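Below are the structure tokens for one structure; questions will follow.
So, chain A:
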Amino acid sequence: MVIHIDNKEYNIKSGKNLLEACLSVGLDLPYFCWHPAMGSVGACRQCAVKVYKDENDTKGRLVMSCMEGVKDGLYLSIEDKTAKEFREQVIEWLMTNHPHDCPVCDEGGACHLQDMTVMTGHDYRRFKYKKRTYTNQYLGPLIHHEMNRCIQCYRCVRYYRDYAGGDDLNVFAAHNHVYFGREKDGVLQSPFSGNLSEVCPTGVFTDKTLKEHYTRKWDLTMSPSVCNHCSVGCNTIAAERYGELRCILNRYNGDVNGYFLCDRGRFGYEFVNSENRIKRVIIRNRAGEASTEEELMQHLQPLVSMSKIIGIGSPRASLESNFALMQLVGKQNFYQGISEDEAHLNRVCIDVLQSGSVHSASLKEIEQADAVLVVGEDIWNTAPMMALAVRQAVVKTAGAEASQHVQIPVWLDSAIKELAQEDKGFLAVLNVSASPLDELATHAWHATPDDLSRAAFAIAAYLQPGKLQADNFSEELTNQAKAIGEALKQAKNPVIITGVSSYNDNVIKAAFDIAASLNTAGRKTGMACVMTECNSMGLALMDAPAFNHAMDSVRPNGHATAVILENDLYRHLTPNLVDNFLNKCDHIIVLDSLHNSTTEKASVLLPAATFAEGDGTLVNNEGRAQRFFQVIPNADTQVKESWQWLWKMQMLRSQKVNGHVLHPDELLQKMETDMPQFKGITSVSPGHDYTIHGERIPREPHRYSGRTAIQANKNVSEPKPFYDGDSPLSFTMEGFKGVPPSWAVPFFWAPGWNSVQSVAKYQDEPNGSLKGGNPGVRLLQDKKKENADLFFKDVPEQFVITKDKWLLLPKFHVLGSGELSGYTKALEVLSPELFAIISPKSAEALNVKEGDMLQLTDAGIAYGSLPVKVLDNMCDGVVFVNAGSRGTVGMNWGTRINLAKVN
Partner candidate 1 sequence: MFSHIRTIWLTFLHLFRKKVTIEYPEEKVKLHPRWRGRIVLTKDPDGGERCVGCYLCAVACPVDCIALQATEDENGRRYPEFFRINFSRCIFCGYCEDACPTYAIQLIPDFEMAEYNRQNLVFEKPDLLIDSQGKYPGYNFYKVAGMDAGVKQKGEGENEEAPVDIHSLMP
Partner candidate 2 sequence: MQHIWIVLGVLFVLLNIAAGLIWLERRMLAMWQDRLGPNRAGPLGILIVLADTLKLFFKEDWIPPFADKWVFITAPAIVVASVLMSFVIIPFSPSIIVSDLNVGILFFLAMSSLGVYSIVLGGWASNNKYSLLGALRGASQMIAYEVFMGLSLMGIVMLTGSFKLSDIVNAQKDVWFVFKQPVALVIFFIAGVAETHRLPFDIPEAESELIAGFHSEYSGMKFGMFFIGEYLGVTLISAMTATMFFGGWLGPAFLPPWAWFFIKTFAFILFFILLRASLPRPRYDQLMETGWKVLLPLVLLNLMVTGAIALWIRG
């Protein structure tokens, strides 16, 4: 479709509005209320342009570009004098009440309002009267509120209520004094509230954790990074100043997180700056624990030369580190540092996804699904951004459906909402306990994992009659299966979501059966399996035995050395199991970034880099390998990436002394040749020597300040900037200027666009993919085969509630569950205490009430006692224990344990 903007021809995709069209061809047009993820409402009147009838029309008419769709052969003018004056006037009105506080505003320097004011040319306040003021609210430890700065664009409530589904932020009062806030002071309830700081075009909502150590955007050293706190693998920008991680910003990836992050991902970065960090090499059981690297190497020489070294891999360490460990110890001595059960579940997930019968769905695909079925995974708490994607799928499907019958474009947000009213797309949630997602669900059903899988099998049986022995399904189950199955059949792009957190492989198998049955002609079915950690998928793909087998491989007096990679074993496994193993080993070498129960047992403790100090690759639950880049220079500390330590140890072991510097791309190359399942991993990012026209990509914006003063208190002669030999990014402000390749976008900035809205300049079109394609390489390939024989056919027996045994399951929390994110004080405050959570009926059976203590024992293992919390809307016969947070211990999830009241 051809349109004419200021007498120049442009090719535009149809179905867009004029504002999107202008932005997608790289033109500057100011706007406030429009947001690519939320559509247009035409509230701010800022994006006015002149539209002409035809080429001979000189008068034209003023329209809001976000409210008008593109038409073939349209003539419009951005530069028209009337339009420009109009836009300047709008800004002038908006600024009449804007306070004079940019110097103390956290948005300053990354402010959409500043950018737009400069863009329109308004520079002088002619309004002589007094400014309106508001009082602020306390919105919790994550978001700061400064209401004076508001320009009433309504983006916050549209995001918070309509997009993220929160209900405690609203608009109050009327006309010229509308107020955006809560009914009264209090913590914002939505776990997606952090995005308000990026959605708000000015400084009303800002990041409160950044405020603790505030730095302007132009002063941050930034790197493309990947979130570490769940298996979704959202793309982030990690930002450093003065050697500290200052904040996490969203990094747009059209296939994964889009424009938003959850609060765990955005705020869970403080562990990097924690006092609990391991910063020095520690050799225990000798005088003087801290050591130099030479001492360490001397000490390690006999240890690594021993015949038996056992490597324990980690689901939160990078692929490079895990592979380097495997290289050091040999494939036969490498074990996953997770329980047998979890390893099995991960294996099942990979088997079904690798089979090629179903497509592993990306977050974007989930967002665009027209029917979603969630089976046995509490995604609201284990994969928050996936829950947000499901919400969009449900809410947008209704809009899309409605708009098919009437002539309303999908981006016309309020009109679509008016039309769709309470209609929603199809969502069925079959889960152990209730979650906020249930509100959106057409079907929400809570049962034990076994019963959930039976329900899922019943749906599969409905979809492919005769393939399963469905005789023992109850009538209720069959009816429900029929309803859900029918809805899924209607859909063109259904997505089935499941996961490992219900610790039941039948759930995953049943979900696969449904997905595979749906994956027939004309229907593209996606499947998503949520895992526990950021690289669970990567570790599982390495196909190593679980930790339990490591036990068997060490004979008593076998003189073994254990190398434990970035893994608190006590979190994943029961304490007695870990103790047994560690006692058997002569030497325990632990690489980690934070002190924990496992590092206490280490005889040699090596300081490992976090995602901020190192490079590496993670594989998310979609099977997408994504690279994160170092952002904190570690020249003057002992902190190194684990794979570098392991490489040094390997050099020691093989008695090689050549000083070859290992680069991550070399490791990945070796990995690709050794393990065919990682085919394509080398193309995640090019080698460390990649340059653009001979220039590296700068991590610092060109306005970066203080270079000759930052270190001046230590030595007035400036040191050479830190050289990063592992990646094509440099730790300076010099280098390639322009839009870098999508895998290496350290920050979003464009001339005149200092705020996060500059992302439009990096995209093919608003809401589209980044220029050159979204980053990340999918390791799981669709094979496009319909192999009915692969179906799982063993339907489990119905769950039977017994009087003395309760099924132990983990209860995750959206903010609290994260070993590392728990170090952020704000998140720690917002996460729940440890409880034993049971249903009212179970409480009755146990004769306990809320607050009583329950003793948890499992065949000889005493888990200690926990206070009781009674939860409605969960199934009976199950006891939940809060899991995943800092300080929790590993339990035999999915087994039946004894509960007893403590008097």
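Selection rule, in plain terms: all candidates are chains of the complex that A comes from, given by their letters.
General remarks:
Convention: a contact is a pair of C-beta atoms (placed from the backbone, for glycine too) under 8 Å apart; a residue touches a chain by one contact, two chains touch by 3 or more; residues count from 1.
None of these values were measured; they are calculated from a predicted model.
One candidate from 1 or 2 touches chain A in this complex, that being 1. Those residues of chain A that touch candidate 1 in the shared complex are 99-104, 108-109, 130-136, 146, 148-149, 172-175, 177, 179, 181, 211, 213-216, 218-219, 242, 703-710, 712-713, 715-717.
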